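All remarks here apply to the structure that follows.
Every protein chain of the complex appears in place save one, which is left out.
So, chain A:
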Amino acid sequence: MLKGLLLFGVFAAAAAAWELPKLMKKRWRKETVVYLLLLITGVIMSSYVVSLVRIASPLYLIETVYRPVIRWVSHMVGR
């Protein structure tokens, strides 16, 4: 996890060093905040890839939400 964070941290730092000065110069404060927030989220997500950490698939959430509907439909059509 730490190795992943470090690797993608370096990539992200390089990207930020390229983009942020331009944004600051233009005084685009909102853009700078959004950029940083998304970059941090991206680095955390990418670090899972490098560290091969598996978390529960977000698709299970879709399945859990719609399971009662599927059951109800199956019951209605007698399948």
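The criterion applied here is as follows: contacts are C-beta pairs under 8 Å (C-beta built on N, C-alpha and C of every residue); 3 or more make two chains touch, one makes a residue touch a chain; residues count from 1.
The rule we apply is simple: contacts and distances are computed from a predicted model.
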{"item": "Chain not present in the shown complex, as UniProt names it (candidates \"Alkyl hydroperoxide reductase\", \"Endospore germination permease\", \"ATP-binding protein\" or \"Tryptophan synthase beta chain\")", "value": "\"Endospore germination permease\""}
{"item": "Touching residues (missing chain, whole complex) on chain A", "value": "8, 11-12, 15, 19, 23, 28, 30-31, 34-35, 38-39, 41-50, 54-55, 57-60, 62-63, 65-67, 69-70, 77-79"}
